[in-house]
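Entry: chain A
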Amino acid sequence: MIVIAKELVKQLLKKPFTNLFPAKYAPKSIKQFLRDAKEGKVKLNPPVVVPPNFRGKIEYDEKKCIRCKLCTRVCPAKALEYVEKENIIKYHLFRCAFCGQCVDVCPTGALKLTKEFLLAGYKKD
Partner candidate 1 sequence: MKKIADTGNEQNSFTFCVGPVHPALKEPLQFTFKIEGERVKKVDFMLSHVHRGIEWMGTRRNPIQIIYLAERICGICNISHPFAFCRAVESVAGIEVPPRAEYIRTINAELERIHSHLLWAGIAAHELGFDSVLHYILKARERVLDIIEYITGNRITKGIMMIGGVRRDISKKQYRKIIEAMEYYKKQVKKISDILLKDHVVKARTINTGILSKADAIKLCAVGPTARASGVKRDVRQDEPYAAYKYLDVEAITPATIGKETRGDVYDRTLVRLAEIRQSVNIIVECLKSMPEGKIAYEDKIPKLLAELKSVEGEGIGRHEAPRGEVLHYIKLIGNETLFSWKVRAPTYANLLSWVPMLLGAQIADIPIIAASTDPCLSCTNRAVITKHGKHVVIDHEALHELSVKKTLALRKVKHD
Partner candidate 2 sequence: MEVGREMFIIEHLPALVIAIPLLAAFIAPLLKRFGKHAVSVWSILNLSIVECLVIVLGYRVIKDGIQSYAIGASIPSLLSPNGLPVRIILEVDAISSFMGLTSISIILLACIYSACFMKKYKSVERYYSLLLLMAAGIMGMAFTGDMFNMFVFLEVLSISSAGLIAFYAYKGEAIEAAFKYLVISSISALMVLFAIALLYGQYGLLNIAALGAAFRFTILDKIALALLVSAFVMKCGAVPLHMWVADAYGEAPAPISASLVVASQISLYALFRICFTLFGLLPAIQIIAWFIILFGLASMFVGVTMAMPQKDIKRLMAYHAISQTGYMLLGVGVGLAVINDINALNAFGIAAMEGGIFHIINHAMYKGLLFLVAGAIIYRTGTKNLNEMGGLGNRMPITAVLFLIGMLSITGLPPFNGFASKLIIYESVFLFNPILSVVAMIVSILTLASFVKVFYSAFTGQEQSKYKDVKEIPAIMLVPLLILAFLIILFGLFPGIILKLLVKPAVQALLDRAGYIGVVV
């Protein structure tokens, strides 16, 4: 009891450990807040920094791709699909397991890992 009490009092006197992304408290109107943020009136607090090599959203470069389809073969979630008609590889963000295996396997570097991970949306694709 005493140990925890001591620790808690210490923490009370210190700054909280919390990362204040995107703002300290919920804004009264989120729309207004986002507008202000865009106009630079308020500053958005950034998320915790991710390390290099973070496995975020996959980026596909159509130009580099040689359509070897290796990526579709290793993808565990069928997130990459070769579309016959358009002759491209299609990436389904909402299926991806972010394992990065496709990037490892791609012979030309047409697939790249990005650090993007704030991806929430109302619709799937």
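Rule of thumb we're sticking to: contacts are C-beta pairs under 8 Å (C-beta built on N, C-alpha and C of every residue); 3 or more make two chains touch, one makes a residue touch a chain; residues count from 1.
These made the cut because all candidates are chains of the complex that A comes from, given by their letters.
Bear in mind that the values here come from a model prediction, so they are computed numbers and not experimental data.
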Could you check which of 1 or 2 is in contact with chain A in this complex?
1
What residues of chain A sit close enough to touch candidate 1 in their complex?
1, 3-4, 7-8, 11, 17, 50-51, 53-55, 70, 73-77, 97-101, 104-105, 113
